[in-house]
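Have a look at this one.
The complex appears here minus one protein chain, its other protein chains still in place.
Let's turn to chain A:
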Amino acid sequence: MNGLITDRGALAVALDNLAWACQNIGHHLGEAVRVDFISILSIFVLACFVGYYVVWSVTPALHTPLMSVTNAISSVIVVGALIAAAAAGSASSKWLGLLAVALASVNIFGGFAVTARMLAMYKKKERRDA
């Protein structure tokens, strides 16, 4: 287990692969591109590997903040909610989107704020001799 935790080399390789996969997606800024399923799948699989190494490197003392911050970032689902809320064409879809925007916002603001509050409490020993 310790081998994995400190395996920065593997992390670097995974990150590198992820960047490579994403190069597939767009090479010219501003040019419209179409993303195919395989590119998306590649990102997903490589991100799972990145997640594996990154999460093993998290210190157990911070597992609660880890849960609250993963909670906050999984609310990136707000992207889908915003698209639905902004789109014309279906009133019910729009209202579902707006409700999802509100729910995800609770999570985004609440999640990051409570994580920040917790992390601010972790302090090192004050050195008396200093």
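As a working rule, a contact is a pair of C-beta atoms (placed from the backbone, for glycine too) under 8 Å apart; a residue touches a chain by one contact, two chains touch by 3 or more; residues count from 1.
By definition in this document, contacts and distances are computed from a predicted model.
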Name per UniProt, for the chain absent here [options: "TRAP transporter large permease", "NAD(P) transhydrogenase subunit beta", "Ion-translocating oxidoreductase complex subunit E" or "cytochrome-c oxidase"]: "NAD(P) transhydrogenase subunit beta"
Contact set of chain A toward the excluded chain (per top definition): 15, 18, 22, 25-37, 40, 43-44, 47-48, 50-52, 54-90, 92-94, 96-126
